[in-house]
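Here's the structure we're looking at; comments come further down.
For this view, one protein chain was removed and the others were kept in their places.
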Amino acid sequence: MSEKPEHFIVDGKRLDGRSVDELRPIKIELSPLDRADGSCYLEWGRNKIMAAVYGPRELHPRHRQNMTKAVVQYRYNMAAFSVDDRIRPGHSRRSIEISKVGRDAFEYVVFTKFFPKTAVDIFIEVLQADAGTRTAGINAASLALADAGIPMRGLVSACAVGKVDGEIVLDLMKEEDNFGEADVPIAMTAGGKITHLQMDGNLTKEEFYEALKLAKIGCDKVYKLQRQALIEKYNGEYAENGEDAMPQARIGDADE
Amino acid sequence: MSDDVMAEIHRDYLFNLILKGERDDGRAFDEFRDITIETGVAGMAEGSALVTLGDTQILVGIKIQPGEPFPDTPDVGVIITNTELIPMASPDYEAGPPRETAIEIARVVDRGIRESKAIDLEKLCMVKGEKVWIIFIDIHVLNNGGNIIDAASIGSIAALLSTTLPAERYGLGEDSPLPVRDIPVAVTAIEFGGELLLDPSLEEGKLAGTVYTVITNSDGSISGMQKSGAEPLTIDQVMRVVEMAGTAAAKIREKFLEV
Partner (left out) sequence: MERNIVIPGDVVSDNVKMSGSGTYVHGDEVRASVYGLLNIGERYISVIPLAGKYIPHASDRVIGIITEVAYSNWIVDINSPYDGLLHISQYPRRIDSENMSRYLKVGDCILTMIASVDAGMKVELTLREKELRVLSDGRIVTINPTKMPRVIGRNGSMIRLLKSEIGCNMFVGQNGRIWINGSDDCIDLAIQTVRYIEDNAHTPGLTERVQAFLKAKEKTRYGKVHESRNDEE
């Protein structure tokens, strides 16, 4: 593990060259998994996250069914090789907590009342971890839910804000996460309704308000990228299919 | 919704196809689905490979750390292989500790690598009886499109071939490539309607009364086998699978896994 850097911000630039309100690069791929009802692969900085959604589907055991709505289940899991020191496969106390608050982040947006007695299962696999995996997981889950055709009020977008060198910064990288003064992961809807909020570290009230404002800016940026990925999936496919279909027809014509 | 009950008319269709010498996806009986291998995909791992075999997607990550050898083998390194059939990969998988299928897959893959002596474990001993390298092979199944065992075997050896011993991180000298000296490849066949089919798709796997895996090495020798499932095989069928597996493994090795 690296040591604490002397300064996190030099001349307005952070260790990786970003400004205080800049996100790490985000890459989104929709529907990479064909067994799942919806799926999304998301890279955020050096994080690599796979999300899958199954459902609505029959919920077992039966006593967990709710007669009036679907039960949202969320499982956050880290691959054994996703971090420097191998972690034992399976649930840890950390992953159980993250799974719980991950589920909470989506219960407000999913229209669960349409599907009584069923489960909507969200699975997050962290394949490579680099600070901010829970927020990356929420962003990927949001897209996998849309991809599965699950009715929702809207997408959920998430990012973390924190404090380093006494300044509030957006989207903590590894060093900032490890040695920074505060870490605040937040998720919200496009309309600014907060569905996930945690904090550790130390902030004044004023700093927290500033952090919240910066988080809104970050979530807005994430939302734009999520929306763009969904819109482009079909625009892209339209072009591809258009090209596929035409040559076949032309071959047919040429045979005449 | 898990699809454990297959419609009878669909089963009949697949059965009749096989009697005609055909498969649903147009492959020959001894033909594998398309394979892709991408190494170095998990950056925190010492080695990794994302393998696709048809619709099956498996990510294998290798982690290496120093540790104590087993008391009965004090002068060689340790291999620990684990398979996670995560619930993401199939509607039929549930969360929780590995069940028998996951354990079987891990053990068969492990056997091939261990018995072929593909990894020079003696070179992984630093201080006899005290300090050796421990190699963790973690097989993470992302999408079950059938025949996980072959994809896991191919992914594991591909990941090992791309692995670096992280000596610098632990202050134990310079990093070096993991010493890999053989390339075991698992090839799985199913028996259905008296015929033998390699690389069963998900549906074919469900039809199969028995699944038979043969792991062959670069020189054609065999370093592991596993018969799984209730239906018996004849001696003739076993010998045919050994032949078919050797040929198929050689092709895969030549195309994807040359050092």
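Labels A and B are assigned to the chains in the order they are written; within every chain, residues are numbered from 1.
To be clear about the criterion, a residue touches a chain if its C-beta (ideal position, glycine included) is under 8 Å from a C-beta of that chain, and two chains touch if they have at least 3 such contacts.
Predicted model, so just to flag it, every value in this text is computed and none were measured.
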Sole contact to the chain not displayed, among A:147, A:171 or A:207: A:147
Touch list for subunit A against the chain that is not drawn: 37-38, 55-58, 67, 109, 111, 114-118, 146-155, 189-191, 227, 230-231, 234-235, 237-238, 241-242, 245, 248-249, 251-252, 255-256
Touch residues of subunit B, complete complex, unshown partner: 1, 3, 5-11, 13
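The criterion applied here is as follows: only the chains that are shown with their structure count from here on.
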Distance between chain centroids, defined by C-alpha means - subunit A, subunit B (Å): 31
Touching residues (chain side subunit B, partner subunit A) in the complex: 1, 41-45, 48, 55, 57, 59, 61-63, 65, 82, 84, 86-91, 95-98, 136, 138, 140, 142-145, 169
Complex contact set, residues of subunit A against subunit B: 32-36, 39, 46, 48, 50, 52, 54, 57-58, 75, 77, 79-86, 89-91, 121, 123, 125, 127-130
